[in-house]
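Of the protein chains in this complex, all but one are displayed in their positions.
Chain naming follows the written order as A and B, and within any one chain the residues start at number 1.
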Amino acid sequence: MSFTLGEISRLVQGQLNGDPGIVIRGAAIIRDAQVGQLTLADSDKSVARLTDCSAAAVMVRRGTTVSGMASIEVDEVTLSFARAVELFRPRIREAHQGISQQAHVDPTAFIGKRVTIFPGAYVGPQVVLGDDVVLYPGVCVMAGSKIGDRTTLFANVVLYEGTEVGKQVLIHAGAVLGAYGFGYESGTGKHLLSPQSGYVRVEDHVEIGAGSTIDRGTYGPTVIGEGSKLDDQVMIAHNCRLGRHNLICSQVGIAGSSTTGDYVVMAGQVGVGDHVDIGGKTILGAKSGVMSSLSGDAVYVGIPATPHRDQMLKQAAWSKLPEMRKEFKALQKEVEQLRRHLEGRRGEAA
Amino acid sequence: MSFTLGEISRLVQGQLNGDPGIVIRGAAIIRDAQVGQLTLADSDKSVARLTDCSAAAVMVRRGTTVSGMASIEVDEVTLSFARAVELFRPRIREAHQGISQQAHVDPTAFIGKRVTIFPGAYVGPQVVLGDDVVLYPGVCVMAGSKIGDRTTLFANVVLYEGTEVGKQVLIHAGAVLGAYGFGYESGTGKHLLSPQSGYVRVEDHVEIGAGSTIDRGTYGPTVIGEGSKLDDQVMIAHNCRLGRHNLICSQVGIAGSSTTGDYVVMAGQVGVGDHVDIGGKTILGAKSGVMSSLSGDAVYVGIPATPHRDQMLKQAAWSKLPEMRKEFKALQKEVEQLRRHLEGRRGEAA
Partner (left out) sequence: MSFTLGEISRLVQGQLNGDPGIVIRGAAIIRDAQVGQLTLADSDKSVARLTDCSAAAVMVRRGTTVSGMASIEVDEVTLSFARAVELFRPRIREAHQGISQQAHVDPTAFIGKRVTIFPGAYVGPQVVLGDDVVLYPGVCVMAGSKIGDRTTLFANVVLYEGTEVGKQVLIHAGAVLGAYGFGYESGTGKHLLSPQSGYVRVEDHVEIGAGSTIDRGTYGPTVIGEGSKLDDQVMIAHNCRLGRHNLICSQVGIAGSSTTGDYVVMAGQVGVGDHVDIGGKTILGAKSGVMSSLSGDAVYVGIPATPHRDQMLKQAAWSKLPEMRKEFKALQKEVEQLRRHLEGRRGEAA
């Protein structure tokens, strides 16, 4: 399959710098692009990397100058490049529409307009599905859950009873919302599960990654605030309240009853203890561990999480620790010698 | 929806201190409670927090004195508060009973009394289900597995062939028991999978969180001991043997062939290496990493896991490391000066 550079440029309404007749046989990022392909440079850094790239042409933001390679300047560089990619590898989409006969939908469920339910999905009693909701195969929406308009649940997502999901939410395959919180009373030598009368509430425009788990509150909601995005395999424990527009990377775990403000960012594998409050705009470095509340608007790293600058100083000292230890032993010896020397002279003097 | 405080008090057989006519419009924990709602204070610490809470009344343990707010004293404070919560937000429960026609149950499976199998569940050959077992939608119980009385498998749980699950066990959505152990022989430059002739055995009263994975033993069982509780996204590798009444928090991983005694507690994101034995009543702090066996009945933290006191000393030294480094440089200089001074005087003396 091939297109000319001119054809691609017209498709994305770009400005072409170079020969429109160049034949393009594929589209790939700089790392992967081969001879005869179109590539993408969406930053100065990536423009600089073009010298080592064998692509035939590059797509760039409007106003970017490229030397030594034909270029297409566009306004929306990532979307336009995606369109070029899909020229060469057209997406094949699911064709299913409406409510499958092989799905199980309880007769007491309320189903909005243009809802799609794939084979093998389950919708329990008194569930409410808004308009344009899509439930992929194997999705299980248990009793009394509510899902807002234009929300998509990918395959095998599970919502326990009473889960509330807002509008235009994406929940990826295998995520589980509303499982029991990990709270026990252990006085008797056995661990007795605490009440599970709460639920999970996911606000509008949230996205939740594959395999993530969000447990139900003890008495009230566990909340994921509007516009927040959770990566794959994230764990949010019972009673947590995440603010709006958080970015929570993969394999982060937040223990019970903790809260975050708005615009908090947590890098991969961060752990947050229970009953901790994290202020707005806090940024937590990868693998950091938070044991106590943080006031916000600052970068923290390490275990326990420490302001970034302090941690860098400690890391520097830490990396010189073996050397310092050697120097310290030498210094001890030297002081010892000085002392003996002085004592010797004192002896002489006496 | 509203109830009087008197109505709620009677429902939970509580002792009311205050006006029974107070109208209550909801029930929520202190953090969330609003004007006109009932809240909960189940510890001295939470009673102290009531001064900042706008709730109209509070439920407390019998014998607790509260000033400045109406209170209901009860024996089982968490259960009673859960009942109050459910007054205002009644649980909607799954209505399904019996064995769904949309489930697949192998004719050679043995099914106990009052078993519930939801649509989309799969039960393989020679599976044995005890009385009152519940299998939610999408559950897959493969050949020869056995499940004890009163055990519940939530949606999309998978038991590989030969899995044994005891009585009154809860396994949450998406958990996988019996997948292949991660053991390979790599001598030839390729990685050849070791035998997978073992299985998983989960004893009575165990609870397993959403998305957790417990791999089958190589030749025999991987065991989760009676009454132990595993949180979400826990990983237990092949051949492990967990003791009784362990509490394993979210995102903990235990590598192959390791064992624990009874009443072990692991906080979130702990990692335990392979072939490690952890004694009874060991407590492991969040994110700690265990590389070698621990004798038990002690608290360990850090990587590698270290007795808590030692670790605190190291943390203290570590947090003063940059300062110590500065002081050390100053001390080096001072000793140098002393030495020169002495040498100078020696020179003078000569």
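In this text, contacts are C-beta pairs under 8 Å (C-beta built on N, C-alpha and C of every residue); 3 or more make two chains touch, one makes a residue touch a chain.
Worth saying up front: this structure is predicted, and the values here are computed from it rather than measured.
The chain that is not drawn here is touched, among residues A:Gly209, A:Gly256 or A:Gly273, by A:Gly209. When the omitted chain is restored, the residue from B:Asp215, B:Asp231 or B:Asp262 that touches it is B:Asp215.
Against the chain not shown here, chain B presents residues 104, 106, 120, 122, 124-126, 138, 140, 142-144, 156, 158, 160-162, 174, 176, 179-180, 182, 184-186, 189-191, 193-195, 197-199, 211, 213, 215, 218-220, 233, 235, 237, 239, 251, 253, 255, 257, 269, 271, 273, 289, 291, 303, 306, 310, 313-314, 316-318, 320-321, 324, 327-328, 331, 334-335, 338, 341-342. On the side of chain A, touch with the chain left out of the figure occurs at residues 27-29, 31-32, 40, 78-79, 81-82, 85-86, 89, 91-95, 100, 102, 118-120, 136-138, 154-156, 170, 172-174, 205, 207, 209-211, 227, 229, 231-233, 245, 247, 249-251, 268-269, 286-287, 315, 318-319, 321-322, 324-325, 328, 331-332, 335, 338-339, 342.
Simple rule for what comes next: only the chains that are shown with their structure count from here on.
Computed from the mean C-alpha positions, the centre of chain A lies at a distance of 23 Å from the centre of chain B.
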